[in-house]
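Pasting a structure here, questions to come.
Rest of the complex left out; these chains stay put.
We just call them A and B in the order they show up, numbering each chain from 1.
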Amino acid sequence: MVKAGIVGGTGYTGVELLRLLASHPQVELRVITSRSEEGTPVAEMFPNLRGHVDLAFSVPDIQVLKQCDVVFFATPNGTAMTMVRELLEAGVKVIDLAADFRLKDVPNWEKWYGMGHASPELVAEAVYGLPEWNREAIKGARLVANPGCYPTAVVLGFLPLLEQGLISCDGLVADAKSGASGAGRKAAVGTLLCEVEGNFKAYGVAGHRHLPEIRQTLGLAAGREVGLTFVPHLVPMVRGIHATLYGRLKGEGVNLQELYESRYRNEPFVDVLPAGSHPETRSVRGINTCRIAVHQPQGGDTVVVLSAIDNLVKGAAGQAVQNMNILFSLPETAGLEGIAVLP
Amino acid sequence: MVKAGIVGGTGYTGVELLRLLASHPQVELRVITSRSEEGTPVAEMFPNLRGHVDLAFSVPDIQVLKQCDVVFFATPNGTAMTMVRELLEAGVKVIDLAADFRLKDVPNWEKWYGMGHASPELVAEAVYGLPEWNREAIKGARLVANPGCYPTAVVLGFLPLLEQGLISCDGLVADAKSGASGAGRKAAVGTLLCEVEGNFKAYGVAGHRHLPEIRQTLGLAAGREVGLTFVPHLVPMVRGIHATLYGRLKGEGVNLQELYESRYRNEPFVDVLPAGSHPETRSVRGINTCRIAVHQPQGGDTVVVLSAIDNLVKGAAGQAVQNMNILFSLPETAGLEGIAVLP
């Protein structure tokens, strides 16, 4: 059994990690921390866990965490970078669900995140935890930077085209839509039901923190810098990201459907839909799958890729568990075999 | 392995049965029928089942169904009663999720359901499938009448009080609220998103088919006829029933919390919340649990019981699987151990 700990478990990513780990056949959940909720039983805060998780929140204690095999950070940005070193030195594997280790360019990270980086020397070591793109590197990692939700949906959608050099690297458009849980479980007027329900809007058009993260991975996949416009939107729903991706095909005669099916044939968590399909976010709610469809409207030179994930699962906690499975040589799908509840 | 068939699987109850049976460790799903969708792969209609269910819908064929150990009817009212006899004679167990065998009083059934009953002689044999009230009888049954969604929530809420004779049998009030999936997956203006979203209303105040069903069970539990006012409401959400129940206590000094905890201590699917709690429907979404809280506001003589279920699980497909587990002496929780996805 893998002994697992969670630092910062009171958010939506935290409860989702708890749900997944609680029913994982090879994990023993040892500790979950929260300063503000010390002593509160987890199942009191999250009633869906009644009867499944008996832990209470405790104050983070590095000695306790060191007894784990793996520690997940479900903390705000800027926390993991102050605690990771000691855990790594104690032989604990770390998976950071926040952004601390995602960008290789530290000054750029500091610009976008508005703080100095506490462990720049670990940034180079950290492995970007997108298994479909980086599986081999993850296997040997000590520190995994779990990807952001938008980057996961966007990168999986563009990857086959960019790896093969089939689209222009300029003028890429990622029009992405997310449910409100992406904003987290914190008191804020902007995500009140009364502000979001029955409403649709874009946000962060001038620049969103996931933009440099997406650009970094797409650039590596393409072998050159990419020009990308990324516009996130807020959808009046709880879970789900839908990315609608636009690129210009360089040439003709490519069988896009075959390209995608071939690229993802052996991926347990990427499901390429039949030609002509439109993935629905509800079809991946609560599960770790990314469903993708690729279109070439009216046979023109614009390719449209539709990519749907659950932002809290494949976009956060599920992908973290997938990474843990890889780190510990467990079957990659262990604990991630549920079926989405529909309707 | 229990070989299972489903008659009429294109509705919300059908897809929920498929989801639960597909991940049930001791069930082999053999056949699912639909006249209108013959040949359509199940996973094409319900994309959440991609990779989990490979069956296609087929036309109902009694010879095929006879090879099952159990057949679930997820059909409209009035279908099962025409097919059940032949299956029972072939030794197949039948669980009817519709209302055909719920009311023992056939003329009353015919009045409420507006049709003649095709198998009145089976009505007496059928066992009402509410395990928490009727487990022993279910064990030996051939034909189980799976309870309605409202009756499940209301009866589980009132049961401890009526069994112990602690409240007046007159003037009971069940104010119940349901998500729109209770109306099924059929084209109808009344359940369009544009009619339901952002809206709340009562319906069927003059009389709802679940009223005689609730009265029948409560009457049997109380040992005498009960006077009940039942008002259902439509909530702008997909899943969930919340019943708010009101009764008049006959005497003083009863520890209601203890009564409920004691009554349901050994029930795997009834969760009595701590005193002062308010169950949320989302905490039971997708799972077979009924969560209950009991209140005595300001210490007066009115008891208020709050009872929450997922109408498609404990109120339909999940309870059917629970009944199947009982019929085949499987662990009662087999295949029903998932955790609700929250948020």
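Following the convention adopted for this analysis, a contact is a pair of C-beta atoms (placed from the backbone, for glycine too) under 8 Å apart; a residue touches a chain by one contact, two chains touch by 3 or more.
Model, not experiment: these values are computed from the prediction.
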| item | value |
| --- | --- |
| Number of copies constituting the complete assembly, 2 shown | 4 |
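In the analysis below, only the chains that are shown with their structure count from here on.
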| item | value |
| --- | --- |
| Copies chain A and chain B - rotation angle from C-alpha fit, nearest 5 degrees | 180 |
| Inter-centroid spacing, chain B versus chain A (mean Cα positions, whole Å) | 37 |
| Complex contacts: residues of chain B adjacent to chain A | 12, 15, 19, 22-23, 46-52, 181, 185, 197-198, 238-239, 271, 273, 279-280, 282-283, 285-287, 291, 337-343 |
